[in-house]
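Here it is, the structure, as structure tokens.
Omission of a single protein chain aside, the complex is shown with its protein chains in their original locations.
Chain lettering (A, B and C) follows the sequence in which the chains are written, and residue indices restart at 1 in each chain.
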């Protein structure tokens, strides 16, 4: 199988990680590193034999062996660069967020669809062994109906100068949510409430609540002011329940065979429901300690070769943007619920 | 100091605990146990020498040595029994909730005020060593301004036949919130969202969000469907931060000397704020292992003798009822924020 | 099935627990509570209809409906009382330690064998759901060969006036060890080292090391001077490994599918061994929350009815005494290894 040629655009914070993973992947042949700062690009590409360096995207796109580009520039430039690549018939992997606004994100999704190229969003967290396993459990039906997802991502964190705590931290949780929730449990609306008790000029503590199709609920707590660090997500299902504690390397995932069962048949003339509890074993599966970004570049190649959408395709990036915008709107309106598009996953509105 | 005569009304679930604590307190002389089921009352009082038993509240209230009554009957009867005792000039301790509705609760507060008697609500949790210490820290100013309170009370719990998860679990958190929050950080409104993913006919998972005066926020997560049991409250302050983990007997309270400080002075013409972090030691104070209910009966006696409101007086019980009713209204309206009365703590509206 | 008549001798600390469990067991009919202090015996037996009280063991043993006696008196009296009961043809359950010395213990075992009665030692811990499960895992071969057992039982504990930390705490671990270790992994010798850094006049910190048949090793750490409380036992097997944390009610047992495998075949002329590692899932089994003492009284009845030794029979009590005496001898000799009898389990020496 011939490796695909790829160019990495942007040699800043995230670019070197992409360079390293493309360079070491058998599915890819890294051809270019492109950055306005060509010294930086050269430093990143330097130790790799035949990788060329340029400040000019046009030069990259005129190379017929470049089948795909990976964009790791600031979010404000994603739309322009991605459109250029799509127009040139290239497949594109975009660092999250997909674009600066949902409107722009929708343009990218539509353009990629029209051009018949793969547009993938680099939701790296989704390719960790833990999240991959959660997705298997939720999509195979093994955990049953999704009852709730509760995610906590808090610590004494750097207060960002430009974004609030929702835009800084919640994209992780929202992209994971989108990845693990089957369409029949998709979020219906967003209620967000934030607080800025330190007068930072933006929310430093935030709560997101999202009723789900099927009667369940999702909730995210993000917080820059917590004395302790917590990265924990609970997924409650009708058959099993999952606790994912990302700070517990020896037991990241715990899968509980626990549940509540309610018999719908009226028991007697009082028509009371019968509630029963199931408390079985807990299993903490052995998980590989593989780098998530390796899974990202592999999935990108596989989607291109198989002519299918990537598992975190442009639409998933767009859905995350829509949830973030809905959250911002809700928070601005004091926590009023803001509905989400209902077309279902995979269909850009 | 002469012990005060007291009668316990209700010999069901909670009554025996009150009987035991009044009987062993030097501040009190237990004179009556009153219950429709006098066999039950006798069983509860049996081992105690001179305690009399009756099914008739009138008999109790005609005993001039009864200075106070403690009511531990079902909530539906609280209003009638409490009013009867107040009308007879007796001080009253009422098991939570104070009354079945906030309107009834307000009547009780007004009646007690008019009669000049002490009306106290038995918010037992507030008298645990952990919560007492948190109150000292919040009221003394030691933790600084309250930035947020985040409380989680979840486990695979019994689904109650008559109440939802908000009314079952949140009263604990709300009474603690009311107890530890100084008036200048009182809650302004309630946004509640619940879910019933098991078709139990009532919310089994619930989230309560409450903006606070001063810019902070309070949040409560109650859940009957969690595979793991958590009872944890974080109080973020501008000077210190507290984690209370009630399931960690060896380290229930952790007080962190951590914080974020924002300098209000514009640093330069871009007027950016200066953010700095403080990370100091953590202290886990040694706490006595005393029974909370002993603190309740002592506080009741002290309030009577000193002619002052109890620390969990009728007004606090009324505020908790108002928050619960606001939560129910908000949940029924899909999470619309419901404002709380703004008169301040201590002043019934 | 006719319940067996039983008498409880000793109404002090442990007697009431035996009384409660015999009285509520369908296998037993409690007939007597016997104590020098008949008031105490009466208080313990009081609420139970037809239980008689006496200070005279002779009276108990002359009751033909008493098939068995349970002895919960101070250790110094165990030998005399147990021998009297055995001589009278009664089955006997003895609180641990079986006797004050191994020599006395051996007498009891021999007498019971001669009389053909069941002699059982109340090693209560062995009947907890956790230890029962560990025994199943070790005796079924599921965990493979026993590589080591490491047990830690430490906290800031009461310094006993009469016994050192070995005699106070290690009997728990030694009786568990004896219960879970198959005979082919029995301990071969004891090396004990203690310290008395507070000048209490007896060891307050102690370490016991016991090489096992088959090449493994057992180790016990007991300590009255530890700032934190730990009750943890690890059982390393060639197929699986168990961690039992008795202070973690939500996950007491963790069974790891982990191991090291060494290929015995020389790999090449350097004859190096091939080491490989296996890291599979961990399972935390759901365990019933039953009272251990209920299992003790049931096993006592079953052993009598089935004419077989109890699972914690007199011999196991004797082996524990021998290990304790060997530990005392070793500690007195500065940690010299003291061999244990090699006859194997089940065979009194």
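A few comments on the model shown:
The rule is simple: a contact is a pair of C-beta atoms (placed from the backbone, for glycine too) under 8 Å apart; a residue touches a chain by one contact, two chains touch by 3 or more.
Bear in mind that the values here come from a model prediction, so they are computed numbers and not experimental data.
When the full complex is taken into account, the listed residue touching the unshown chain is C:211, out of C:3, C:182 or C:211. Annotation: of C:28, C:179, C:256 or C:300, C:256 touches the absent chain (contact as defined above).
Between the chain not shown and the residues C:1, C:114 or C:275, the one that touches is C:275.
Interface residues of chain B with the unshown chain, by the touch rule above, are 251, 254, 257, 279-286. What chain A contributes to its contact with the hidden chain is residues 228-229, 250. Residue positions on chain C in contact with the hidden chain: 145-148, 150, 156, 158-159, 161, 191, 193-201, 204-205, 207, 209, 211-212, 214-217, 219, 221, 223-228, 234, 236, 238, 241, 243, 254, 256, 258, 260-262, 264, 272-273, 275, 277, 279, 282, 334-337, in rising order.
We adopt the following convention: only the chains that are shown with their structure count from here on.
When chain centres are taken as C-alpha averages, the shortest distance to the whole-protein C-alpha average belongs to B. Distances between chain centres, each the mean of the C-alpha atoms, put A farthest from chain C. As a whole-number value, the distance joining the C-alpha centres of chain A and chain B reads 41 Å.
One simple way to say how far apart two chains are is to compare their mean CA positions; for chain B and chain C this gives 45 Å. Chain C has its Cα centroid 54 Å from the Cα centroid of chain A. Touching two or more other chains at once are residues 228 of chain B.
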